[in-house]
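Omission of a single protein chain aside, the complex is shown with its protein chains in their original locations.
Moving on, here comes chain A:
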Amino acid sequence: MNIVVCVKQVPDTATERKLRSDDKTLDRDAADGVINELCEYAVEEALRLKEAHGGEVTVLTMGPGKATDTIRKALAMGADKAVHLVDDALHGSDALGTSYALAQTLKKIGFDLVVLGSESTDARTGVLAAMLAERLGVPQLTFSNKVEVNGETITAQRVTDYGYDRVEASLPAVVSVVEKINEPRYPSFKGIMAAKKKPVTTLGIADAEIDASQVGLANSWSEVVDFAAAPPRAAGTIVKDEGDGGVKTADFLASKKFV
């Protein structure tokens, strides 16, 4: 099975994240770039499916040059090779532009199964997997906490507010995973060393037959009008519990008409 796992580099949540004042896009230089957490679960799931069914796992990342750190991390976990889609023309693409660019690349490199994390920690739109399925014309099995492949059939548990839906489709397909689907492995020392020698193919937009008029900030379907730091919350009242903390909290709730 030819599995492609989409991996995104995001600014570390633990550092201060900013938008750029010039073009209002994410300031990727201001914060450390790390692998998006849910992408680790996607890589793990791809590796487990490969271990069960054979085949190959390819990492696909769209992002600036520094995203190679994130690609190496996925390779160190055990992926076989990587494709890095990198082009200045892609800067500032919104979800529609990004899904178009990734779909074109996926058509170019081929796949039986595409695996993604269900959302990224920076934009948190949660729409990319559905967009890829729509653009590629293949089934989407998204927000999965369990995935099984049996021949050409793929089944998944789609997490819902009330429990889960068991869904079924035929390959090729797009899968997105939620956090509790597995426990991502830590790269071993051997894995880290091996990752340095694994092939990483760099593609520009022409290589992936991406139409420049469909990507980048200027061609996005939406724009940021303006932004500002949220006003800080007014300092609250903090009391020490002296045996009456519950009563005092009830007083506060009553003053706000919650009780």
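By definition in this document, contacts are C-beta pairs under 8 Å (C-beta built on N, C-alpha and C of every residue); 3 or more make two chains touch, one makes a residue touch a chain; residues count from 1.
Throughout what follows, contacts and distances are computed from a predicted model.
*Asks:* From the names "Thiazole biosynthesis protein ThiF", "Sugar phosphate isomerase/epimerase", "ATP-binding cassette domain-containing protein" or "Electron transfer flavoprotein subunit alpha", which one matches the UniProt record for the unseen chain?
*Replies:* The correct option from "Thiazole biosynthesis protein ThiF", "Sugar phosphate isomerase/epimerase", "ATP-binding cassette domain-containing protein" or "Electron transfer flavoprotein subunit alpha" is "Electron transfer flavoprotein subunit alpha", the UniProt name of the unshown chain.
*Asks:* Considering the whole complex rather than only what is displayed, give the residues of chain A touching the chain that is not shown.
*Replies:* 13-14, 17-19, 37-38, 94-96, 99, 118, 121-122, 124-131, 133-135, 137-143, 145, 155, 157-170, 178-180, 220-230, 233-234, 236-241, 243-250, 252-254, 256, 258-259
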